[in-house]
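With one protein chain held back, the other chains of the complex are shown just where they sit.
Per-chain residue numbering starts at 1, and chain names A and B are given in the order in which the chains are listed.
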Amino acid sequence: MIPAAFEYARASSVEEASKLLNKYGEDAKVLAGGHSLIPLMRLRLAQPTALVDINGIKELDHIKEDGNKLRIGALTRHVTIQSSSVVKGKLPLLAEVAGEVGDNQVRNMGTMGGVIAHADAAGDYPTLALMLDADIVTNQRTIPAHDFFKDLFTTALGPDEIVTEVVFPVANGPHKYVKFRRRLFDWAIVGVAAQKMNGGWRIGLTNVGVTPVRANAVEEALKKGAKPEEAAEHASDGLDPAGDLRASPEYKKHLARVLTKRAIQQAQGT
Amino acid sequence: MKHKVATTVNGRRYEHEVEARLLLVHHLRDNLGLTGTHIGCDTSQCGACTILVDGNAVKSCTLFAVQAEGRSLTTIEGMAKDGELHPIQQAFWDEHGLQCGYCTPGFIMAASYLLSQNPNPTEDEIRKGLEGNLCRCTGYVNIVKAVQTAARTMGGAQVPAGKKAAMTTGGE
Partner (left out) sequence: MAVSQLVGARVKRREDPRLVTGHGHFTDDFTRVGVAHVAFVRSPHPHALIKKIEVTEASKADGVVAVYTARDFKGQLAGTLPALPVFVAVKKYVPEHFPIAEREACYQGEIVAVVVAETKAQAADGANMVDVDYEPLPAVINVEKAAQPNSDKVHIDAADNICWDLPFAGNEVSEAAFKSAEVVVKERIHQQRLTPTPMETRGVLADYEAYDKRLTMWMSTQNPHFIRLFVSGAMGLQESLVRVISADVGGGFGSKISPYPEDYLVPAVSRLLGRPVKWIESRTESVQNAYAGRGQYYDVEVAAKKDGTLLGMRVTQYLDVGAYCAPFSAFQTVACLMAGGAYKWQGISSRTVGVLTNKVPTDPYRGAGRPEATHLVERMVDLVAREIGMDPVAIRRKNFIQPKDFPFTQNFGLVVDSGDYEKTLNRALELAGYDQLRKQQVEGRKHGKYMGIGLSTWIELCGFGPSSATAPATGGIALSEAAQVRVMPTGSVIVYTGTHAHGQGHETTFSQIVADTLGVPMESVDLRHGDTGEGTAMGYGTAGSRSLSVGGVAISRASGKVVDKARKLAAHILEAAEEDVVFDQGKFHVKGSPDKSKTFGEVAFAAYGAGLPEGMEQGLEAVAYFDPPNLVWPFGAHVCVVEVDPETGAVEIQKYVAVDDCGNIINPTIVEGQIHGGVTQGIGQALFEEMIYDEESGQLKTGTLIDYSVPTANEIPNLITDNTVTPSPTNELGVKGIGEAGTIAASAAVINAISDALTPLGIKHVDMPASPNRLWAQIKEARK
């Protein structure tokens, strides 16, 4: 299947990319890894009038330690994150999650910024960004993750706004991402991330709503000394997931509880 | 509007003017006549179109040809040298790692990438490493064997029998 025709331009800097987006108007799209966008274009479910290719903007491909922060450039590929010794040392949960995205070929192309900006409810990085209070840095401003994910495939980004970096806190304590799916390369049916940091737990849920979800009630219960299996019972509090081909809403809520329990237990090594 | 795309494919330089929407796989097949790279799906699942771009395995149906500007590409046609099969090709042949042969070029390229990253993979690592490629004929049994054999002939240490990758319909 062949996409509809579009204009194409390579940007060599973020400023140029922004200018090009302005020039082409609101039906233009940024081309990063392209692994969500190009299939949609081939099916003609997406027909952008122009693509601004940012793959040549080298400065967006970086992993930097910055005190107690870890800055991941928007164009950093999953494979780079997955195998980075810096990430493994400073935020091993992120390396683990990167290794669970798609397959080898996908991980060689897909990017941090692409996943964040696409904001698929089943995306894995948004869950981490949200639960860890990451900042999404754009060419115009810095947006806290909890203000970034607005709805299904909808973010706070403006039309000529480009994600340049995602800034995570350093956290290298006990952690686990449990991604439940039928085939290894599938999107999560439900995913649960658990990270111990600053003496407490951060728990994030993937694909149980239109945006990623932070399981505040679970975190609270753990803080009050609940056992993982007790705290995990709160994982579905307030959830109202849509059913899909692979899971009923009820099943998703159930998985949120079971996988939360397992994520915490596995993080603890129990 | 057409765009210039200059690539080195299997060591040979090519230059074409292409439409932006031309997929890399169509460029290889239709403009370069390299029909060994196949198309099996529309959505990046099947991996039949896997090639190496600067040594990294990618699905050439999910890149535009213009994105290959200045890159060095290896396709299945570039694997055998001087009439000698590449050890992975030889291993697929020796181990009956193919039946209809349609997915085979993609598997060989994916396996080549896998072994470049991990010359001595366990069975479990092979199965996980090939998750981006679908085969409908072999049940993967002999594909896994072929990659193990190739690893040995390419100099990786003895592949341990490995704990069988238990399959699961829902896993973590």
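For this structure, a couple of remarks:
Everything below uses one rule, namely that a residue touches a chain if its C-beta (ideal position, glycine included) is under 8 Å from a C-beta of that chain, and two chains touch if they have at least 3 such contacts.
Computed from a predicted structure; not experimentally measured.
When the omitted chain is restored, the residue from B:66, B:98 or B:151 that touches it is B:98. Of B:7, B:56 or B:75, it is B:75 that touches the chain left out of the display.
Against the chain not shown here, chain A presents residues 1-2, 4-5, 43-44, 180, 182-186, 189, 245-248, 251, 254-255, 258-259. What chain B contributes to its contact with the hidden chain is residues 19, 21-22, 29, 34-43, 45-46, 48, 75-77, 79-80, 85, 89-90, 92-94, 96, 98-105, 108, 123, 126-128, 130-144, 164-171.
Everything that follows uses one rule, which is that only the chains that are shown with their structure count from here on.
Here the spacing of chain A and chain B, counted between their Cα centres, is 27 Å.
Interface of chain A with chain B (complex): residues 1-8, 10, 31, 34-35, 38-39, 41-43, 51, 53, 55, 79, 102-106, 108-109, 178-185, 189, 259, 262.
Contacts from chain B toward chain A in the complex involve residues 1, 3, 19-21, 23, 26, 42-45, 47, 50, 56-59, 61-64, 66-67, 69, 110, 113-114, 128-129, 131-133, 169-172.
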